[in-house]
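Note that this complex is displayed minus one protein chain, with the remaining chains in position.
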Amino acid sequence: MEYFVQQLINGLTLGSIYGLIAIGYTMVFGIIGMVNFAHGDVFMISAFIALILLILLTQFLGVTSIGLALLIVLVAGMFLTALWSWVIERIAYRPLAGSFRLAPLISAIGMAIFLLNFVQVTQGPRNKASPSILNNVMTIPMGNGSVTISERQALIFIVTAILLLAFWAIVQKTKLGRAQRACEQDRRMAALLGINVDRTISLTFVIGGALASVAGLMFMSYYGVVSFSDGFTPGVKAFTAAVLGGIGSLPGAVIGGLLIGLIETMWSAYFSIDYKDVAAFSILAIVLIFMPSGLLGRPDVEKV
Amino acid sequence: MRWVRDPLLVVEGLTMRFGGLTAVRDLSFSVGRGDITALIGPNGAGKTTVFNCITGFYKPTSGLMALSTGGPVRLDEVAALASTGHRYKCVDDQIGADGVFLLERMPDFEIARRARVARTFQNIRLFSGMTVLENLIVAQHTPLMRASGWTIKGLFGAPQYRQAEAAAMKRARYWLEHIELTHRADDAAGSLPYGDQRRLEIARAMCTDPVLLCLDEPAAGLNPRESLELNTLLRTIRDHHATSILLIEHDMSVVMEISDHVVVLEYGLRISDGTPESVRNDPKVIAAYLGVDDDEVAQVEAEVGL
Partner (left out) sequence: MDTTDGGTPVSDGALPSPRFPIEDALRSAGLWALVTLGLCFPIVAFETLQDFSNRLTIEARPLLVLFAVAAVFAGRLGWLAVRYHGLPQLLPATRFELTPERKKQLPRIGLAALLIFPFFALLLTGQGGAVKWIDNFGVQILIYVMLAWGLNIVVGLAGLLDLGYVAFYAVGAYAYALIATYVIPATVPGLGPWAFWICLPIAGILAAFWGILLGFPVLRLRGDYLAIVTLAFGEIIRLVLINWVEVTNGNAGIRTPYITFFGLPFSSRTGETTFGDVFALPGSPAVHRSMFLYYTILALALLVAVATQRLRRLPIGRAWEAMREDEIACRSLGINTVNTKLTAFAIGAMFGGLAGAFFGARQGFVNPRSFEFMESATILAIVVLGGMGSLVGVAIAAVAVIGGIELLRELSFLKQIFGPEFDPGQYRMLIFGLAMVLMMIWRPRGLVGARQPTIALDGNAKAISASHVKEGHG
């Protein structure tokens, strides 16, 4: 029992990270109908940015309070990653708007390859162990044993929850959110009605990048190690989460993320850790094949 | 009254629901062999849904659609076939052979190649990156595929396949001449003007050698001259080919001029069925089209000069 609860906690932690990345996928797919292949690598870059900023702050700028350091890293990381995401959209996707439909996908794959190798070249191919932070654990007795929650996990839950609420408010209540939903429905009509479509798309990428950067910070502090190749697999899993939740749906992306995190953790805990990625990829295939509209998405009817 | 004497297609109790919306409700009508049958009705009456059911793109919620090539649809025969659980019964089980077909049980491509029902689409669906000629050749896929020995013989250039391709070319040429597009045969179908695309789509459907040709608003977007050409084309098809036509049309001049039989739908229900004259004078139809109550019809009729 306590083993199960422990896995549940671990799974939800991992799931929060996936959920944050998944939002980027789901929003971009919703608005321009493409799988932003480079998003996983934006996430990876953000993990590196967080790592470097953290070392810079704690070792060189003499910030002793770990809380303050993390806050600065969080905010600066969001800004810097959003910049990356914005630039990627401007360079690799915007010039292709309205062109041959495969072109943005190929361009995105090219961008992903570029980002991966860019980090490999600038930071080296080796795994980077991050300074270990927030190691205190809370032990909750349960049954015959106990369940532990580390400060890191607690932090991940809290930050994810706050950000999601804030983000949800943006999309539901603000003009930007309305513009975004309008562009999702019909981009040309939205433009005719005076919505600045380009700006809306840019902002979507900016928000997606900012959320991915939070995920990157979480990932870095949770696993304590980052590598240039860490973008692909979490990226695909987060995309799986977005699809599972119903692509285009924000709550769906979060629920999908949590589910994927749970499934992955439970699979590793009860079956075989070797095949955990096979499980994730299989879920992706099964969901897309049997319920392509996901849990909360709109069904797509073939028009004749 | 061929649709009573010699029906090619009998639709009985067709109902199609999408979620809570009933697009077609308990619809019954027949299509006579050799007739041009028009399916008319206001927007949203469910005409295209009926088409999609007949051609297998939608599976109807309930109802029966029986098509018989070779002889009139006999309801006892249909009932016997329906009870066996088979989808169709045809001579030697050959593709393209005469028989009785339960369309509601067959997938779309089987309806096209076995029951030989061809169709066009409201928003033209040509293979726009292929040439006009290629469009007409692709339509003859079924016989060509057989002649190519399911590709294997064709891969080695079997003479049987070359003959079949020559025959396909001959048929394509015939239709090119009929739609007056021979001079553009090697141009991309997507580069044709709209009216030519409409005619090409009809010719493409005819290349499948259908017994029933379903046309979804063939005159939509045509200018008067093109509309006239279309009438001629449809009459040629009816008079010189063993193909019956079922069409959806809003242009009443087309409908009244060329059809032998008119079925009127409103809100998924059949409100009138008969010859063009009888339908034209049916108060229900006038009410449906003009959106007035039945008792006002006489007044409206007087106004429009009927």
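As written, the chains take the letters A and B, and residue 1 is the first residue of each chain.
Just so we're on the same page, a contact is a pair of C-beta atoms (placed from the backbone, for glycine too) under 8 Å apart; a residue touches a chain by one contact, two chains touch by 3 or more.
Given the structure is predicted, the values throughout are model-derived calculations rather than measurements.
Asker: Just to confirm, in the complete assembly, which displayed chains does the hidden chain contact?
Answerer: Contacts of the unshown chain, counting the full complex: A, B.
Asker: Quick one: which of B:Thr22, B:Thr142 or B:Asn231 touches the chain that's been left out?
Answerer: B:Thr142
Asker: Which candidate, A:Val75, A:Ile113 or A:Leu192, sits in contact with the chain we can't see?
Answerer: A:Ile113
Asker: Can you say which of B:Phe127, B:Tyr267 or B:Tyr289 touches the chain missing from this structure?
Answerer: B:Phe127
Asker: Of the residues A:Val5, A:Leu56, A:Val137 or A:Leu176, which one touches the chain left out of the display?
Answerer: Going through A:Val5, A:Leu56, A:Val137 or A:Leu176 one by one, A:Leu56 is the residue touching the chain not shown.
Asker: If the missing chain were put back, which residues of subunit B would it touch?
Answerer: 55, 57, 108-110, 112-113, 118-119, 121, 125-131, 133-134, 137-139, 141-142, 144-145, 148, 151, 154-155, 161, 165, 169, 173, 176, 182, 185-186, 188-191, 204-205, 208
Asker: In terms of residues, what is the contact footprint of the unshown chain on subunit A?
Answerer: These residues of subunit A touch the chain that is not shown: 29, 33-35, 45, 48-49, 51-53, 55-56, 59-60, 80, 83-84, 87, 90-92, 95-96, 99-107, 109-124, 128-131, 232, 236, 239, 243, 274-275, 277-278, 281-282, 284-285, 288-289, 292, 302, 304.
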